[in-house]
Structure formats: C-alpha cells, structure tokens
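Single-structure report; data block below.
Left out: one protein chain. Kept in place: all the others.
Order of writing sets the labels: A, B and C. Residues in every chain begin at 1.
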Amino acid sequence: MHRLEESASSQSQSSVQIGYIGGGSRGWAHTLINDVLQCDDLAGTVSLYDVDYEAAEQNAKLANALTSRSDANGAWTFEARRNVNDALADADFVICSIQDPVDETFVHDIDVPQEYGIYQTVADTVGPGGVLRSLRAIPQYREIAATVREQCPDAWVINYTNPMTVCTRTLYEEYPDINAIGLCHEVFETQRLLADIAERYVDDAADVTADEIDVNVKGINHFTWADEAHWHGHDLFQYLERELEERKPIPGFDPGELDDESYWTNHHQIAFDLYDRFGLLGAAGDRHLAEFVPWYLDIDEPEEIQRWGIRLTPSSARTDDGEGPAKMDQYLSGDAAFEFTESGEKVVDIMRALEGLEPIKTHVNHPNRGQTPDLPTGAVVETNAVITGGGVAPITAGDLPREVRSMVLTAVHNQETLIDAGFAGDLDLAFQAFLNEPLVTVHRDAARELFAELVDRERDYLQDYDLEGAAVLEG
Amino acid sequence: MHRLEESASSQSQSSVQIGYIGGGSRGWAHTLINDVLQCDDLAGTVSLYDVDYEAAEQNAKLANALTSRSDANGAWTFEARRNVNDALADADFVICSIQDPVDETFVHDIDVPQEYGIYQTVADTVGPGGVLRSLRAIPQYREIAATVREQCPDAWVINYTNPMTVCTRTLYEEYPDINAIGLCHEVFETQRLLADIAERYVDDAADVTADEIDVNVKGINHFTWADEAHWHGHDLFQYLERELEERKPIPGFDPGELDDESYWTNHHQIAFDLYDRFGLLGAAGDRHLAEFVPWYLDIDEPEEIQRWGIRLTPSSARTDDGEGPAKMDQYLSGDAAFEFTESGEKVVDIMRALEGLEPIKTHVNHPNRGQTPDLPTGAVVETNAVITGGGVAPITAGDLPREVRSMVLTAVHNQETLIDAGFAGDLDLAFQAFLNEPLVTVHRDAARELFAELVDRERDYLQDYDLEGAAVLEG
Amino acid sequence: MHRLEESASSQSQSSVQIGYIGGGSRGWAHTLINDVLQCDDLAGTVSLYDVDYEAAEQNAKLANALTSRSDANGAWTFEARRNVNDALADADFVICSIQDPVDETFVHDIDVPQEYGIYQTVADTVGPGGVLRSLRAIPQYREIAATVREQCPDAWVINYTNPMTVCTRTLYEEYPDINAIGLCHEVFETQRLLADIAERYVDDAADVTADEIDVNVKGINHFTWADEAHWHGHDLFQYLERELEERKPIPGFDPGELDDESYWTNHHQIAFDLYDRFGLLGAAGDRHLAEFVPWYLDIDEPEEIQRWGIRLTPSSARTDDGEGPAKMDQYLSGDAAFEFTESGEKVVDIMRALEGLEPIKTHVNHPNRGQTPDLPTGAVVETNAVITGGGVAPITAGDLPREVRSMVLTAVHNQETLIDAGFAGDLDLAFQAFLNEPLVTVHRDAARELFAELVDRERDYLQDYDLEGAAVLEG
Partner (left out) sequence: MHRLEESASSQSQSSVQIGYIGGGSRGWAHTLINDVLQCDDLAGTVSLYDVDYEAAEQNAKLANALTSRSDANGAWTFEARRNVNDALADADFVICSIQDPVDETFVHDIDVPQEYGIYQTVADTVGPGGVLRSLRAIPQYREIAATVREQCPDAWVINYTNPMTVCTRTLYEEYPDINAIGLCHEVFETQRLLADIAERYVDDAADVTADEIDVNVKGINHFTWADEAHWHGHDLFQYLERELEERKPIPGFDPGELDDESYWTNHHQIAFDLYDRFGLLGAAGDRHLAEFVPWYLDIDEPEEIQRWGIRLTPSSARTDDGEGPAKMDQYLSGDAAFEFTESGEKVVDIMRALEGLEPIKTHVNHPNRGQTPDLPTGAVVETNAVITGGGVAPITAGDLPREVRSMVLTAVHNQETLIDAGFAGDLDLAFQAFLNEPLVTVHRDAARELFAELVDRERDYLQDYDLEGAAVLEG
C-alpha cells in the first residue's frame, strides 16, 4: 500500500496503483473511470491492459481528459499498457473483466446445445455453455494468478468475469496466498426486490434503498439463496407468502411483451417459485436460477420459457456490439460529454475499505472458510463479508436446507471437477462434470457427441488441454 | 442370546429365537427354511408373522414337516403368529421381508410416471416409484422398530425389503440403539462377474467362486461401486479395460432376444459404461444403476433401453403370482418334495457369526460410521463389514471420486429428506426430494401433477401423512 | 420489537423493553444506567430483577431520579421486580450479570485448591475453580433460558456472567432457538495494547483508539488469540517481534510493586510469551491466559507468579465489598452526584444495532457456526461479529495453528463435558473434565480428594446434582 507523502492537498488521500486486465472494455472499465474520478479520498494510477491495446489506449485518453474536469478528482493518472506484467507491477489492486471473442466461442456455447434439445437462458455459468466457458477460462486465470504472484503478490484482485466461481477459484488454486474476491450484481437485484417489498408492506416505510436491506445470502454465484432479510430490524420474510400469492400469475405480465430488447427482463417468478418449494428465496436473476435444475428449461420450444417471465438470450444478442465504439468516438471527439453517474458499483468502496478508510459490508465470492459450513471448504461461495483495512472476512451464513444444499452441491462438485480438469488438461475428467450438469438430461451418447462437438468448434481456445488423448472425443 | 443346556446331543448348537415379519412369503421365507434346516450348529424357534396369517401357517406347517427328514437339522420349531408382538417377543433375530399389495401400489409407481414420459426399469428404490415406495415404507418400518424396542431390544434385525436404504435407515431413526443391517444380492452378481473375469484372465485360475473375490464396495444400495477387486491377492481391475473393449457391443447380444421372460436379464453394460466414464465399476444390476442418473432412461419408447441389454420391468410382471401357491399345495400334499438347495444366501452365516460361532466378512447396508467418510454420517450405506460375536463392524471403504460422490450424494440427500418427511408426515418436504430425483427431468408443473396423482392413487397407503395440509397436492 | 407511536418528540427513538437479571449490582447495572441515559435514539423500560430486591429497588430509584437531569435522555423508566417472570415478560433484551455469595463459593474455589498446590490467578473460568463455578452456573442458566423461552422467546439475551462460555453455552443447550451472546472486556485491552503499538511504531499515528484497531480474534473467552491486527490498513503484527524484545524483561517493572491493590495489573508478559512460542498474541489478560496451560502456574509459592507481572487474586479481594453501598447511599441522599461517563461498553451500541439503527462490528461469544471451523460446531467461541437489524452474524476467523488449537480444544472439550454433566446432574462425568484441566497436574488421588472436598464445601449450591450416586465423592 502506498501512502501519499505530506503535500497539503493530498494529505487525506490514499494513493493506490490499480492494474486493469480487460482495460479496453466499454462496460466495466468505464464504470471504474466514472467511480474513481468521483471518489475524493483515493488517488493514484490506473494501468489498463487489454489484448486490444487500442481500446485500452482510448479508455486511458478519455479518462485522462476527464481528470481536468472540475467535478472530477484530478489526482488520477491513466495509462494503457502493452504488457500485462507492466500493468500489474507493484499494483495494490488488480481488476479483471475479460472475454473471448464471442463469435468463436459463446455463440457455439449457446447454439450447439440447442441442436441437442438443451436450451440455456444465459449459458455463462453452468450447463453445456458454462462448462465450455469454464474450460476456456481456467488457463487464462492461471496465467493471471501467476502474474499477480510475480508482479504484485500482496495485491487485492477483484474479478468481474464469468463464470465467476470458476475464475475466482482458479486464482486461489494457482496461487493459494492470493487476495482475491469476485463481485457480481445479482444479489443487489434481490435487495431491490426486498426494498420494494419493505415499502409496500411495512408501515411508514418509504424510499427504501437496496443498501438498507440486510439480507443473509449463501450458496454460489448465480445460485445464491436468501433465508432472512430485514429492513432496519424489521423482518421482511414474513411478507413473502403474501407476495407470492400476488405474483401468481405474473402481475401485469403478458409473455407477448418479451420482444427482442428484453433479454434481461426478470420478474422474479423463479426466485419465488423456489421460495414456494424450498422456503428460501432465490437470490439471483431468474435467467441464472433456471439453469441449475432441469425443471424450468425442460422445454421443446424457446418460447416456452416465457411462462416464467424471461426469455432465452439468443447468441445474436451476444455478438451485437452495441453503442460502445460509436459513443467512444463521440466522447473522444468532444461530440458527446461523458456524464458522471451513480454507478451503484461497490468496487471503489471496497478499495477504500481495504485502504482502511471506511469498512463496508457487502456480498462477495470468496473461498469457503466456514461461512457456509455445509459446502466444501475451499470452494468459492457467495456470502456477505466485512471488508476493512485488515482484509476481507466472510460472515457466517449458516447451513442450507438439505435439498437446497443438494442442488448447490451438484454445481459445486462440478465446478471443483472442472478446476481439476483444467489444471490437468484432462477433458475426460471434464466430461464427468458435463454428464452431471442438471441440464444435461439427454442420452449419454448424445451428451458425448455434444461435448465433443463443442470442443471441436472451440478447439483454438482449448489448446491447453490434451486434445489427442481424450477418450471422450473419440466416442 | 440363549444357549442350550448341557444335553449331549445339542452341546454344539447355539439356540436362537427368530422372529420373521413377512413370514408368509414364498420367497425369502422358503430360503430361510431351506438354510436353517441345513445348518448344523444352530437350533431354535422361528416365529412367522404375516398379515396373511394363513400363508405364515402354511410355511410353518411345511417347515415343521421337513424337520423330520434325515437330511435336516431336526432341532428347529416353526410357528405362525397372529400378532407381531408375539412373533418378536425375546427374539435374538428379526427378519423382515414385506410388501404392500402390488396392484394397489407398485403398479401405479410404474405406470403413472410413464404417462409423464418417465420410464423406470425397477422403480423400487429411486425415481418417482422409489419415492412413493419410500413414503409407504417409512411408517411401516417405524412400527417394526418400535416393536423391536419393546419386545426384543437387543435383537439383530435383518432387512430384505426395498427400498433397502430407506427401510434400514427408518429402523435407526426410530430406535437409534437398534442392531440392524440390510442384505441385498446385487453385489454378489458383481462378484460373480469378477470371478468370471478371474477365470478368463488369470493364469491357472479355474472354478473361481464369487466368495473368493475380495471386492471393495462403497456407495448405497443399488448404486454401489467397486474400485478394487482381488482374487487371492491377484488384482482384477487391471483386466477391466480389455474386458470393456470386448463388451462393445454386447457380446453375442441381440436386443430382440429380450422377451417377456427376461425382465431380469443383465449384461453389465451400464456397470461397464460407468467404469468407462468414472473409473469405478457399478456394483449392482444395470436395471438398478440406470435409475440413478438421467442419461440411460432418457428414452421415448420403452424398447430403447434395450440398447443396454436390459428391459423395463412392466407392472404386469409384478402382479404375476408365479408358481408360489401351486407349488406350496404340492409340498403340503406331498405331491412334490421340497428340495434342499445351496441358496447362496448369507443370513444363516450371519446369524452364526453373531452367535460367536464363526466370523464372516460380507457386504451390508448399515449406517455410516466412517466406513465411507465422504458420505453423511448416519446415512445408510453399503460396504463390506466384519461380523463376529461382537456384532457388525463396517470396514472402511475409502472415499469416492468426486463426480461419483456427487451422484451418490444426490440420492443420499433425497433418502434423508424422505426420512424426515416420513417422520413428519410432510408431503411438501417429500416433494422437495421428488423434484431432485435425477429421473424427474420433466417440467416443474408436470412434476407436481405426477406427484399429486401418485399420492392420490395410493392414498390408502399414505394415511400417516398430512394429506389435507399438503400444498403440493393443490398445485 | 416495540416501536414508539407518533409523538413528535420520540419519533426517532426505538422503544425497547429491557429485563435485567442481577439488576441490583453496583457494577454492570450502573454502567447500563449510565449508558442508556446518554443514548438519544433508544427509549423504554428497564426491569431490574435481583435476588436482593432492595438493591434492585435502589438502582431503580437512582436511575429514575437521573432521568430528570438535563443531560439525560428522559424517555426511560426503571422498575424493580420481585419476580423474574415479570422482569422478562415481553422483553426485547435480557441482560444477565449474577453471582453466588462469594464467601460460600468463590472463596473455596480459590483457597481449597491451594492446599493441594494448585494456584489460580482468577479461578472463574477454568481450573478447579472454573469447574466448580461452571457446575453452579449451569442450573441457574438453564432456568434463565427457560424463563426467556416462556416470557420473551425472541428477545436478545446479553450475558456478562462468568464462566462466560459455559453460561452462554447453557442458554443454547436449554433453549436452542434462543438469541444470546456473551460480552467480555478482555479483547478491548488487547486492542488498547495494539493501539499503543500503532502510536509508537507507525509514522504519523497519534491518538489511536482501541476502536480503530481491526483485530482478528478467535478461540474462546479468556483464551482468545489474535493473529492479525491492522490500523487503517496498516499491518501491526510486523512490529510485534521488536515489541517482544523490548518487553524482556518487563520494562520498568519491579515485582515488588505488586501490592494489595494491584490484583488486576497486567503487563501482557504472558500474551507476548505466547506470541513468542506460538506466533499468535494471547488476546486476554495474562491472569486469564495463565490458567489454560500448566507452565505458568507451576509454582510453589504465590509470589513466583509475579515473574510474569501479575499476582494471584486472593479470595479476600473477592469478599471485599468495595465502595458500592456507601456510594449508593450518597447518590440517593444527594450527597454525591452520579457522573455520566464514557463507559466504553458496547451493550447500548449492540441494542441500537439490533434495533436496526446502526450496524456495529465487535467481538462476541456465540455458538460456533463456522466462524472457527477447526473448533467443534455449537461450542461457544469468541470471534468478531457483525450486528445489524437482522441479528448477530459471526465473522469467519479462520483456523488456529495446530498446537494452539490443541490447547483451546482441551478447554472446549472440558466445557462441553461440564455442560453434559450439568444437564445430567452427573458429578462423575464432571470429574472427567476436572481431571483433564491443565492445572490439575496433581496425583489422580489428590485430584479426586480435591474435587470431593470442593463439592462438599459448596454442597448447598450443587443441589441439582446427584450427590448420592456420585462415585467420585466416595473415593
């Protein structure tokens, strides 16, 4: 940790060095720029690394220009780096948000399984798509961990990339002493849902924000569960039964409304359906929750899933570039002004907490050290944590009811097996996990063919595996 | 334990009192009669209890008549009992083999799920049929345990009834100090398979019997696994890879050969397929193994399963009375002679071991006390055990590879949940397990309807449950 | 939880009902009065129960008089109760600080073992004194738990009584759904020590308060350990080695200075000696730490312990009434003014947090739910926790190094056995724990005699035990 020397103006600022892997992105990187420039008590340097160096350079240029604005904290410097070692050298924090070329990978993850009758709503965490994405990510994250070990062994690594659990777990498997957490939005949505419930059911409650909701979360990323929620000491779970009744059927929801723009629509129908059956609220978006069991996505036509108020994210939605580049041109040319917003992201608050400025409590993905005692030790789980200058300390979340635990364990076991397979380069072992994915309900022969076909299509991204020796590829 | 007084002729015989629940059966009860009458160093009384008293009385009559034969140990007395308390009073051993009326229960277990596209090869352990059978069995086995606690608290209870795991587990849940084990044949078949392999691959091996095969078994009943096998110190697993190759496709097997008589045919195709993928041999019949994962029974037509050398057991095969009654008439009338056979059953050897006569090692179903440390403590598991005058001591079997453990755990968790549901009379809780059955890959709404329909058809046998308060029955 | 109605003046106050068991005390009860009257956003009623009703009444009188002072929050009412049920009826919070008559119990706990060569510095937690005190406390705390279950099942119970672990553990054993924590000062002292170290070693650090120290605590009450400490992100453990050197021998310490007034002196010599040997800092006063292992109190004369900068607390120091009653007379007569102080106690902050007003992080004694995964689940341990309107959630503290764990486990096992013995009324079982107390290094016969003698002297307070059937009392 670097502390600023005694110049009067910076006395109250902690100076930090941030390395950003995937620093050319228009999403997470812009959010970071937005957030650090609005934070008064941090200062320092952000080194942006990206396989697309130009993109990182554009982000650096944009951000440096913004530092001169009067509403920005000017004590930041941004720089693009061609080499990841340079970007991470002596970093206090490392942020990761990376992605393989979508058309060569993610598109297959989604489209090929559909030919075998397996539909996924997201395909980035579990199911056939999640398995392949995990296999691709593990070698990449080993390399990141190795770079951290060498360049900045004490840095805090903050990961945004999916599959969240596998990426974060890989960091710890490669470099057990790493300081790393994974951050995900999904639980915030659940807090917003509960804030809304507080407003509607608790007397005198108004303008309740998600931050005010104390929710006990446990499980794993995208298959997180809430078993208690309070707003200023007021128990909110007592209202869920009533809320459940009102949501049958989806209030004011007409499946027809789900058009091409609404891939990310979420009506919490599955979250409540899980509550109905298991007594705990699913604490992630329905698109994610649906993929961890076979019951929701047992469909013959994509439209059927709309009964739950969600739709499949087609692969086309993934390749669409969006407005990123055009907007960036406008920013850089001065045709459009970058507007500072309240991003709602915690990353800067977390850095402030780790610098010892102000502790916070939030949910994180972190290896299980007892916070969920009924899940395997060392597996990456999602619970609340307290973050202080002393580091990240997960808060005990308690056990899951047996059948919920059983579903979560199936996913955890598969993730752990994929880690083993990834480190060993062993696709036959990976296929063991593939067979045990809940969405893989097809015949054992079809499962093998599907796996082999996916590997074949994404061969270029699986060069760290023993492709020759894999029996699964031969039938 | 009763010991014979000092009359010269009986000096070497241990005298035991056996209570038999289901003592009117033509199967297990006849085997017991066959076995005890051929055993020289035990003597005593067998009290036969059955809801069908006449059947028990016929068995007693037959057996008593046999005692006078010169090739029989004459020191046994058989008696039919109208009251289970009388049958168990002061018993040293209690044997259980019971069944509900098949047409009112088992037939539905098999036929109703087929209407929802769920096919089962046996339907007595897991899957929709296994769940319903478990729900029916739990109250019955609670009553048996309570009777044991009252009438013969130190007796050894030997269970043959399916679902083996749930029945045995219920005994311990109701009466934790009970001495009980469950016995099943399936592993013997695996030993026979391995004996055959020994003969074919090991030089000079000939006439190898199943008993000579040391096999390390672990897992749960009907989903048991073998990870090591030796014949007189000779490692047999080294030959499995070659054997696997020779069995692709099934040697000399034509699916067309599977006619109505061949419900129980088994070509170990699935046992070897599991070996192929997971490195451990499935140590139960393929009909059972197929039901613990969705890949084999993901079929649209019943015939498709024949690709694995097995066929579905139709419900008609279950209602067929067989030759039992006619044969019994012939025995009693003297028209046919009961022929003593080598049954291959272990029950008499086990009683001899528990009497301190001769220790044996065999596989049993018993609560997990560390024999499989990666499965939950207290769950009923299947491993080898040593049986001596000091009791039954399971032998440590070691851990399962992660993905095998994951599959087994799913079943164990469901069984444990069914126990909880059975003791609480809670069908909503039972439905949680139902949803997590690997064969239940149908849509969540269909799953609910199927469960409700099964409960409705078998209502008479589920009177210990809260049928009124169950939300699952209402949609 | 009661919320105040809408009168303007109280709009921002949470109204709470507090039941106080031991409400006649001059120590803890006065602190509570001091603290609640200085808290602006709580209001309500404090019901004081004490076996000495007069004392409770005096406290109530004093406190009510104080409410009219301008510097006090006047929205509180205090009342003395003759019946514990009345005191706890509908309480939101229950506070416990009780003690048996010292001359009939504690004096023996200290003096009798000395005749056997066993010296204790405190004798309220472990060792012969701790065992006897535990045996006396368990029936009392069972009764408290039963009263809570009946009168205020959802209340939060805050315990101050020693033996802290056994008392808190008893509450949960009797009433598993209780909400209870135990609070102790000792860790605050460690934080003060570390604050002092921060000031001396960290550049620019000045006026560091104990609250600013983030310390990771784990273990059990009075045998707590710290393995990490930070001040605003600045690692303090890096200075301990130097500090250790400077403290050899005790800086400026002359054992002769330990006069009659200095029973509570603490120079952290043992805390640092443990750090020297085990790498973790003892996080309790040396007087407590010394009692958990045999090495420090292996002395022949009481003075020898002064080598560690502490002295034995003689039983006379326990019977000394102190200035309590005289002072109280002065308060009530108006001859002396009760002065509000900054008590440093957390109890009011904790109540505010549980009311949803402001979360806090502090260390608490609480059943182990994973916060220290290498200690038995359910045992009461001491770690940090986050307290919010949703309750108390312990923070994961991680494992202890093996040999530290071994020492802590010995104490935990004894505490758990004492709980079993207390609930069963079984002194023979209690003696098993007694034999395994680290300070009980005397001959097995002497150990038995000592135990029997202590039981005999304190017979009146052990009426819940089977005194007749205890073999240990007979030799």
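By definition in this document, contacts are C-beta pairs under 8 Å (C-beta built on N, C-alpha and C of every residue); 3 or more make two chains touch, one makes a residue touch a chain.
Remember, predicted model here, so these are calculated numbers, not experimental data.
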Touch partners, limited to displayed chains, of the chain removed from view: B, C
Full-complex contact with the absent chain, from C:Asp298, C:Asp349 or C:Asp464: C:Asp298
Chain not shown: contacting residue from C:Phe272, C:Phe431 or C:Tyr461: C:Phe431
Contacting the left-out chain in the complete assembly, out of B:Lys61, B:Arg149, B:Arg192 or B:His234: B:His234
Identified contact with the non-displayed chain, of B:Pro101, B:Pro325 or B:Gly398: B:Gly398
Footprint left on subunit B by the chain that the document does not show: 1, 14, 214-216, 228-234, 354-357, 359, 361, 369-373, 377, 384, 386, 388-391, 393-398
Interface with the undisplayed chain - residues on subunit C: 273, 276-278, 293-296, 298-299, 402-403, 405-407, 409-410, 413-414, 416-417, 420, 428, 431-433, 435-436, 440-444, 447, 471
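Please note the rule applied: only the chains that are shown with their structure count from here on.
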Chain-contact steps, minimal, separating subunit C from subunit B: 2
Angle of rotation relating subunit A to subunit C [CA atoms, steps of 5 degrees]: 180
Contact pairs, highest-scoring chain pair: A-C
Classification of the subunit A:subunit B interface as same or different, half of numbers criterion: same
Inter-chain centre distance, subunit B versus subunit C - centres from mean C-alpha coordinates, in Å: 56
Geometric centre distance via CA averages, subunit C-subunit A, whole Å: 43
Centre distance in Å when subunit A and subunit B are each reduced to the mean of their C-alpha atoms: 46
Residue numbers of subunit C (touch at least two other chains): none
